[in-house]
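Heads up, one of the protein chains got dropped from this complex, but the rest are sitting where they should.
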Amino acid sequence: MIITLLTDFGLCDNFAGVIKGVILGINAKADIVDISHSVKPGDIFQGAFLLESSYKYFPAGTIHLVIVDPGVGSKRHAIIAKTGRYYFVGPDNGVLSLALKAEGKAADIVSITNQEFFLKPVSSTFHGRDIFAPAAAYLSRGISITEFGTLQKSYKSLKFNRPRIISLPAGKGKKILQGRIVYIDRFGNLITDIREELFRKFVGKGKFRIYFKNKVIDRVSKSYADAKKDKPLAIFGSFANLEISVSRGSARDYFRAKEGLGVRVAAE
Amino acid sequence: MIITLLTDFGLCDNFAGVIKGVILGINAKADIVDISHSVKPGDIFQGAFLLESSYKYFPAGTIHLVIVDPGVGSKRHAIIAKTGRYYFVGPDNGVLSLALKAEGKAADIVSITNQEFFLKPVSSTFHGRDIFAPAAAYLSRGISITEFGTLQKSYKSLKFNRPRIISLPAGKGKKILQGRIVYIDRFGNLITDIREELFRKFVGKGKFRIYFKNKVIDRVSKSYADAKKDKPLAIFGSFANLEISVSRGSARDYFRAKEGLGVRVAAE
Partner (left out) sequence: MIITLLTDFGLCDNFAGVIKGVILGINAKADIVDISHSVKPGDIFQGAFLLESSYKYFPAGTIHLVIVDPGVGSKRHAIIAKTGRYYFVGPDNGVLSLALKAEGKAADIVSITNQEFFLKPVSSTFHGRDIFAPAAAYLSRGISITEFGTLQKSYKSLKFNRPRIISLPAGKGKKILQGRIVYIDRFGNLITDIREELFRKFVGKGKFRIYFKNKVIDRVSKSYADAKKDKPLAIFGSFANLEISVSRGSARDYFRAKEGLGVRVAAE
C-alpha cells in the first residue's frame, strides 16, 4: 500500500525520516513516496495546491499523508478523509480541501481521536509523528476509518480569491478575466490560477491578449521551445493552468515575479 | 530489513544515489530510508545529534548507516556497533556515540577490516560507497558482525560542553543552569542542549526565568500556537529539549540566532 508524504518539513532536519520510521514500525510493507517536503513553512494554500495537482497520479487506494500544520497543538482536528479512490490524512485546516473538492462527491471524514492509534507520549509539537503518521500506517494495514474516531460532517475549506470576470468601466461592456500567480516552479515558470477550461470558455474562438506586468502575449504556445529564445510565452503547463514562461529561461527572473501578482486576459 | 541513511552528502551530487545502488546490488530486498543527507559537511556533532534524536523511531533490527566522515582515508576505524535493538555502521569518529550512549548497555563494536566485504577497488575518498554501504548491506543479509572484523573494546566519544549548573558570584548561593543552542530547525526553532528532565529537576516546582539574548521568558508553552503571534516562547519540542521559538514565526530570524549561543535558566 502506498503512503505519500507532502509536508513543510524540509529535507535538512530529520522530521521526514522519523515519520518514515514510525510508519515502517507499524507497517513494514508500506511503500512510502515523497511528493515534496518543501512546502513553505506553514503555507497551507501551497500545500493544498501541490496536493491537488499531484494526488490523482497515484494508483487508487493510495493514502496521501499531508502535514502542513501551523496550528499543531491547538484545537484544529486531525482528520482522515476517504473518497471513492483515495485516503487523505492531515490537519483539518484546509490543506486537504482542494483535493477533496476535485475528487467530487462528498468524502467520509473522521476526526482522529482514538488514542489507541497514537504514538505515545503524544507531543504537542509534532503530531505528524505521533498522530498523523500512525493513522496513515494503520490505515495501510486495513483498519477501517471509523475505528479512528467519529464521523464529522464537513471539513475546513480554504478561503482565497479565485479568478473572476470583471467589466471594464470605460469598456462598453468589455470584460476581462482577472487571475494571479499562485505558484512558481523550479524552472521559473509562473503558474496562474486560471485553468484551461476557464480560459477557453472566456476567450471562445476569437483573439485574446494576456497582460502580465509590462508585456502582452497574444497566443498560447504548444511547448516551451515554441517561442523565440529568452522571450516570454503563455502555455498550459503540466498543472493544467495558464503559465507565463520564458523560452529556455526563467520567467521569474525575467519579470522579477513573485506569487500573488495579477494576470489579466482580454478577449476581443 | 531497513537501512537508514544519515550523511553529509547533500542532495545535489550523486553520492546518496550511488550508495543506494551499491546496497541494492548486495541485497535487493533492503528497504532504504533517508533520515537526512543535509548534515553540514564534516559536522560530526550535528550528525551525532540527529542520529540520537532519530534512531529510536525505527523498528528493532534497523541498520543505521551514518556517514559523516571528514577523516576518510586516514587511520580512523570503520565500525559496526550492535546494541540490543539496532545496528549502527559508520566511522569511529564520535558520530555514533550519542546514540550508543542513549542505548544504554555496552554495545558490541567491530572494526570493519575483512576486505571480502569491500567494494573494490577501495577508493581513499569514498568509504561510504566502498566500505560502509557494503557492510550495511551484508549485515541486512544476516551476516554476523564478527565476520566483518575483530571486536574492539570501545568507541570514540565526542567531547563537547554539556549544560552545567553554576553559582553566581554575587548571588548568595543562587545558581543558574547554563546551556546553549545546539541545533536550529527549518522552522527557525532554536533547540538547546537542556533536556526536559534536567530542566524539571533544576527548577523544581517553583518559578523560573529563561534568559536568551535580551529576552526573558518565564513560562513553558504547551504548543507553538500557545503564545501571542510573533512573540518568543519556550517549549519542549519534538527533540525533547528546551526550545526557544516564536509563535507563527522564526526564532532564528527574530533573534538573529545561531548555533552555540548561550541560554540561561534561573530558578527562584
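In this document, chain identifiers A and B correspond to the written order of the chains, with residue numbering beginning at 1 in each.
Going forward, contacts are C-beta pairs under 8 Å (C-beta built on N, C-alpha and C of every residue); 3 or more make two chains touch, one makes a residue touch a chain.
Keep in mind that what you see is a predicted model, and the values were worked out from it rather than measured.
*Asks:* Of the residues listed, B:125, B:144 or B:157, which one is in contact with the missing chain?
*Replies:* In the full complex, the listed residue that touches the missing chain is B:125.
*Asks:* Given that one chain is not shown, which residue among A:18, A:35, A:139 or A:257 touches it?
*Replies:* Only one of A:18, A:35, A:139 or A:257 touches the chain omitted from view, namely A:35.
*Asks:* Hey, which chain B residues sit against the chain that's not shown?
*Replies:* Chain B touches the chain not shown through residues 8-18, 20-22, 24-25, 28, 32, 41-42, 70-74, 123-126, 129.
*Asks:* Just the residue numbers, please: which parts of chain A touch the chain that's not shown?
*Replies:* 2, 4, 6, 11, 31, 33-38, 50, 53-54, 57-59, 62, 185-188, 222-226, 235-238, 248, 250
Basically, only the chains that are shown with their structure count from here on.
*Asks:* Could you give the separation in Å between the centres of chain A and chain B, each centre being the mean of its C-alpha atoms?
*Replies:* Averaging C-alpha atoms per chain gives centres 33 Å apart.
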